[in-house]
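Apart from one protein chain that is not included, each protein chain of the complex appears where it belongs.
Chain nomenclature is as follows: A and B, assigned in order of appearance, with residue numbering initiated at 1 for each chain independently.
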Amino acid sequence: MSILETRNLTAFYGDFQALYGIDFRLEEGETVAVIGSNGAGKSTFLRTLTGLNAAASDSVVLAGQPIGGLPAHRIVGLGLALVPEGRRLFPSLTVEENLLVGAYSGRKGPWSLERLYKLFPILAERRHNPGTALSGGQQQMVAIGRALMSNPQVLLCDELSLGLAPIVIRDIYAALPGIKAEGCSVVVVEQDVSQAMNVADRLYCFQEGRVSLEGRPDDLTREQISLAYFGV
Amino acid sequence: MNTAVIQRATRASRIGAIVGVLLVLAAISMPWWAERSSQRLAAEFLYTLALAQMWNLLAGYGGLLSVGQQAFIGLGGYSLVLFGLQAGINPFLIVPLAGLITGLIAVPTAAIVFRLRGAYFAVGTWVVAEVFRLLIANTTSLGGGSGTSITSTVIGIPAWWRESLTLWMALALGAGATLAVYLLLRSRHGLALTAVRDSEPAAESLGISVKRIKWFVYIASAVGCGMAGALIFITKLRIAPEAAFSIDWTATMFFVVVIGGIGTIEGPIVGTLVFFILRELLSDYGTWYMIILGSVAVAFMLWIPRGIWGLVGGRFDMHFFPVQRRLKLPEPQSNNKEE
Partner (left out) sequence: MGEWINTILQGLLLGGLYSLFATGLALSFGIMRMINIAHGDFAILAAFAAIAVVEPLGLDPFVVLLLIVPLMAGFGYVLQRIILNRTLGQDILPPLLVTFGMSIIIQNLLLVAFSADTRSLSVGELGIASVPLGGDVAVGVFPLIVMAVAVAVLGGLQWLFSATPLGRAFRAASDDREVAQLMGIDNRHIYGVAMAIAMGIVAIAGVFLAIRANINPTEGPARLLYAFEAVIIGGLGSLWGTLAGGVILGVAQTIGGKLDPGWGILAGHLAFLAVLVVKPNGLFPRTRER
């Protein structure tokens, strides 16, 4: 059974229609990447999944339950968490407080402060610093940790590698297997196509609000991807 | 030539101009045909309109939510005491003088209140108005807390001239404020002002000095309120700090502009009309009148935030004061002969 599925999902960004009938599925334990150029609808897609954008009830299904159109604060309690683009840590909260706020929904599961500090030891050292005083890579760890504290079934990551040095990106992605080992399925949205191809079991390419390509990275040729990505 | 043209005049605006001129002529001639009580009502309507236009300029276009415009109304009123009662100048000459004085006082005031932004600015302006009220209430030579009569300033002026001049000056202020805001918005600065209203960061990035525009709007509005204040207290003949610096002035401006439609020139006119109609209808209800006014304002803000004019003008695309530029495209041709 798919852990997360969208059926004919449409969404608007202000007055613009940003998504046109997206059919998407994520199997349990899978990592799926969504790629596409700027304005292809990737971020709107994630916002709609998390409830920040409106959607028809049965167009988003999480573990068999229709969640489309539910308010965002309800959806996280059902097991869907987002690592937002640009980290967006709470500046007036310390590292540890940022993580604790992630657990606000009270959803039970494997993740705790101790477990997270094991995954990202550097955060334990800096637990009492303001979240925004950390380096970009460390902030990204906090953002991931904050999402994990809600013990999600599905973790959505928006542009994890944006603005980070390659070596830092490698460290961040190195945490993914440990996260998946706790029974979490992952969706990564990436502009960095090669990074996405490396981590993903399957791949969706968006173009102008539609799915232009879907498949396993190994089965896709460079030409196919470039056509689906740029539309030329 | 089939090029797109930019036009501003609309049919409504041409009709509006004709109606406007007729109304102004009717108002000017009122002393010869109208009763004194309706003349007074007209004067009151016109200075209320002037106040509303000033607050609309400030809040609707300048994004400066002042709750302290009563500072300048009060200072304008007290110009009568200082220059009329004590220096013996003709009260009607004091009206423009009051504008000058309040404009000058607005400069250092702005320097202080502009340190606060948004909602904090709003309450800050209120504190400043209170400071002026208390300063005057503590100055015995200006009448102190209990106020003073200013009847002696108008004593030498024949009644007919006093009433007529009051009406004409109110007309000059009401129509003048409306016209001034209109002309300002049509000017180069108007475009900048509209840009500031829509998005301050965007305006800044276009090279518009948001700060300078806000200063200008704040001081212009102070001048308008100061002149109106002087005229208002000529009609009242008695002035006291509580009344001159009353928050009720700003409450009235709030009410009129929000009901009429903030950020439009037509809005304050419509709002002033509604305000006077409600006042006539509800004047017997005393305290309940204020409760109803407050409830109406709250209801408008919650459900009709663009006001009556925003609703009507928007639906019928009607603009008596067209300040925006409209792109008019040529009629599409049925066939293209060049091919």
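FYI, contacts are C-beta pairs under 8 Å (C-beta built on N, C-alpha and C of every residue); 3 or more make two chains touch, one makes a residue touch a chain.
All values derive from a computational prediction rather than experimental measurement.
Partner chains of the missing chain, restricted to those shown and counted over the full complex, are A, B. Set against the missing chain, the residues A:A81, A:M141 or A:L203 yield one that touches it, A:A81. Of the listed residues B:I15, B:I112, B:L281 or B:L311, the one in contact with the hidden chain in the full complex is B:I112. The chain that is not drawn here is touched, among residues B:V123, B:A202 or B:L311, by B:V123. Residue-level contact of subunit A with the missing chain is found at 50-52, 71-74, 76-77, 81-82, 84, 88, 90-93, 97, 100-102, 104-107, 146, 150. Those residues of subunit B that touch the chain absent from the view are 59, 65, 67, 112, 115-120, 122-124, 126-128, 130-131, 134-135, 137-138, 145, 247, 251, 254, 258, 262, 287-288, 290-291, 293-295, 297-298, 301-302, 305.
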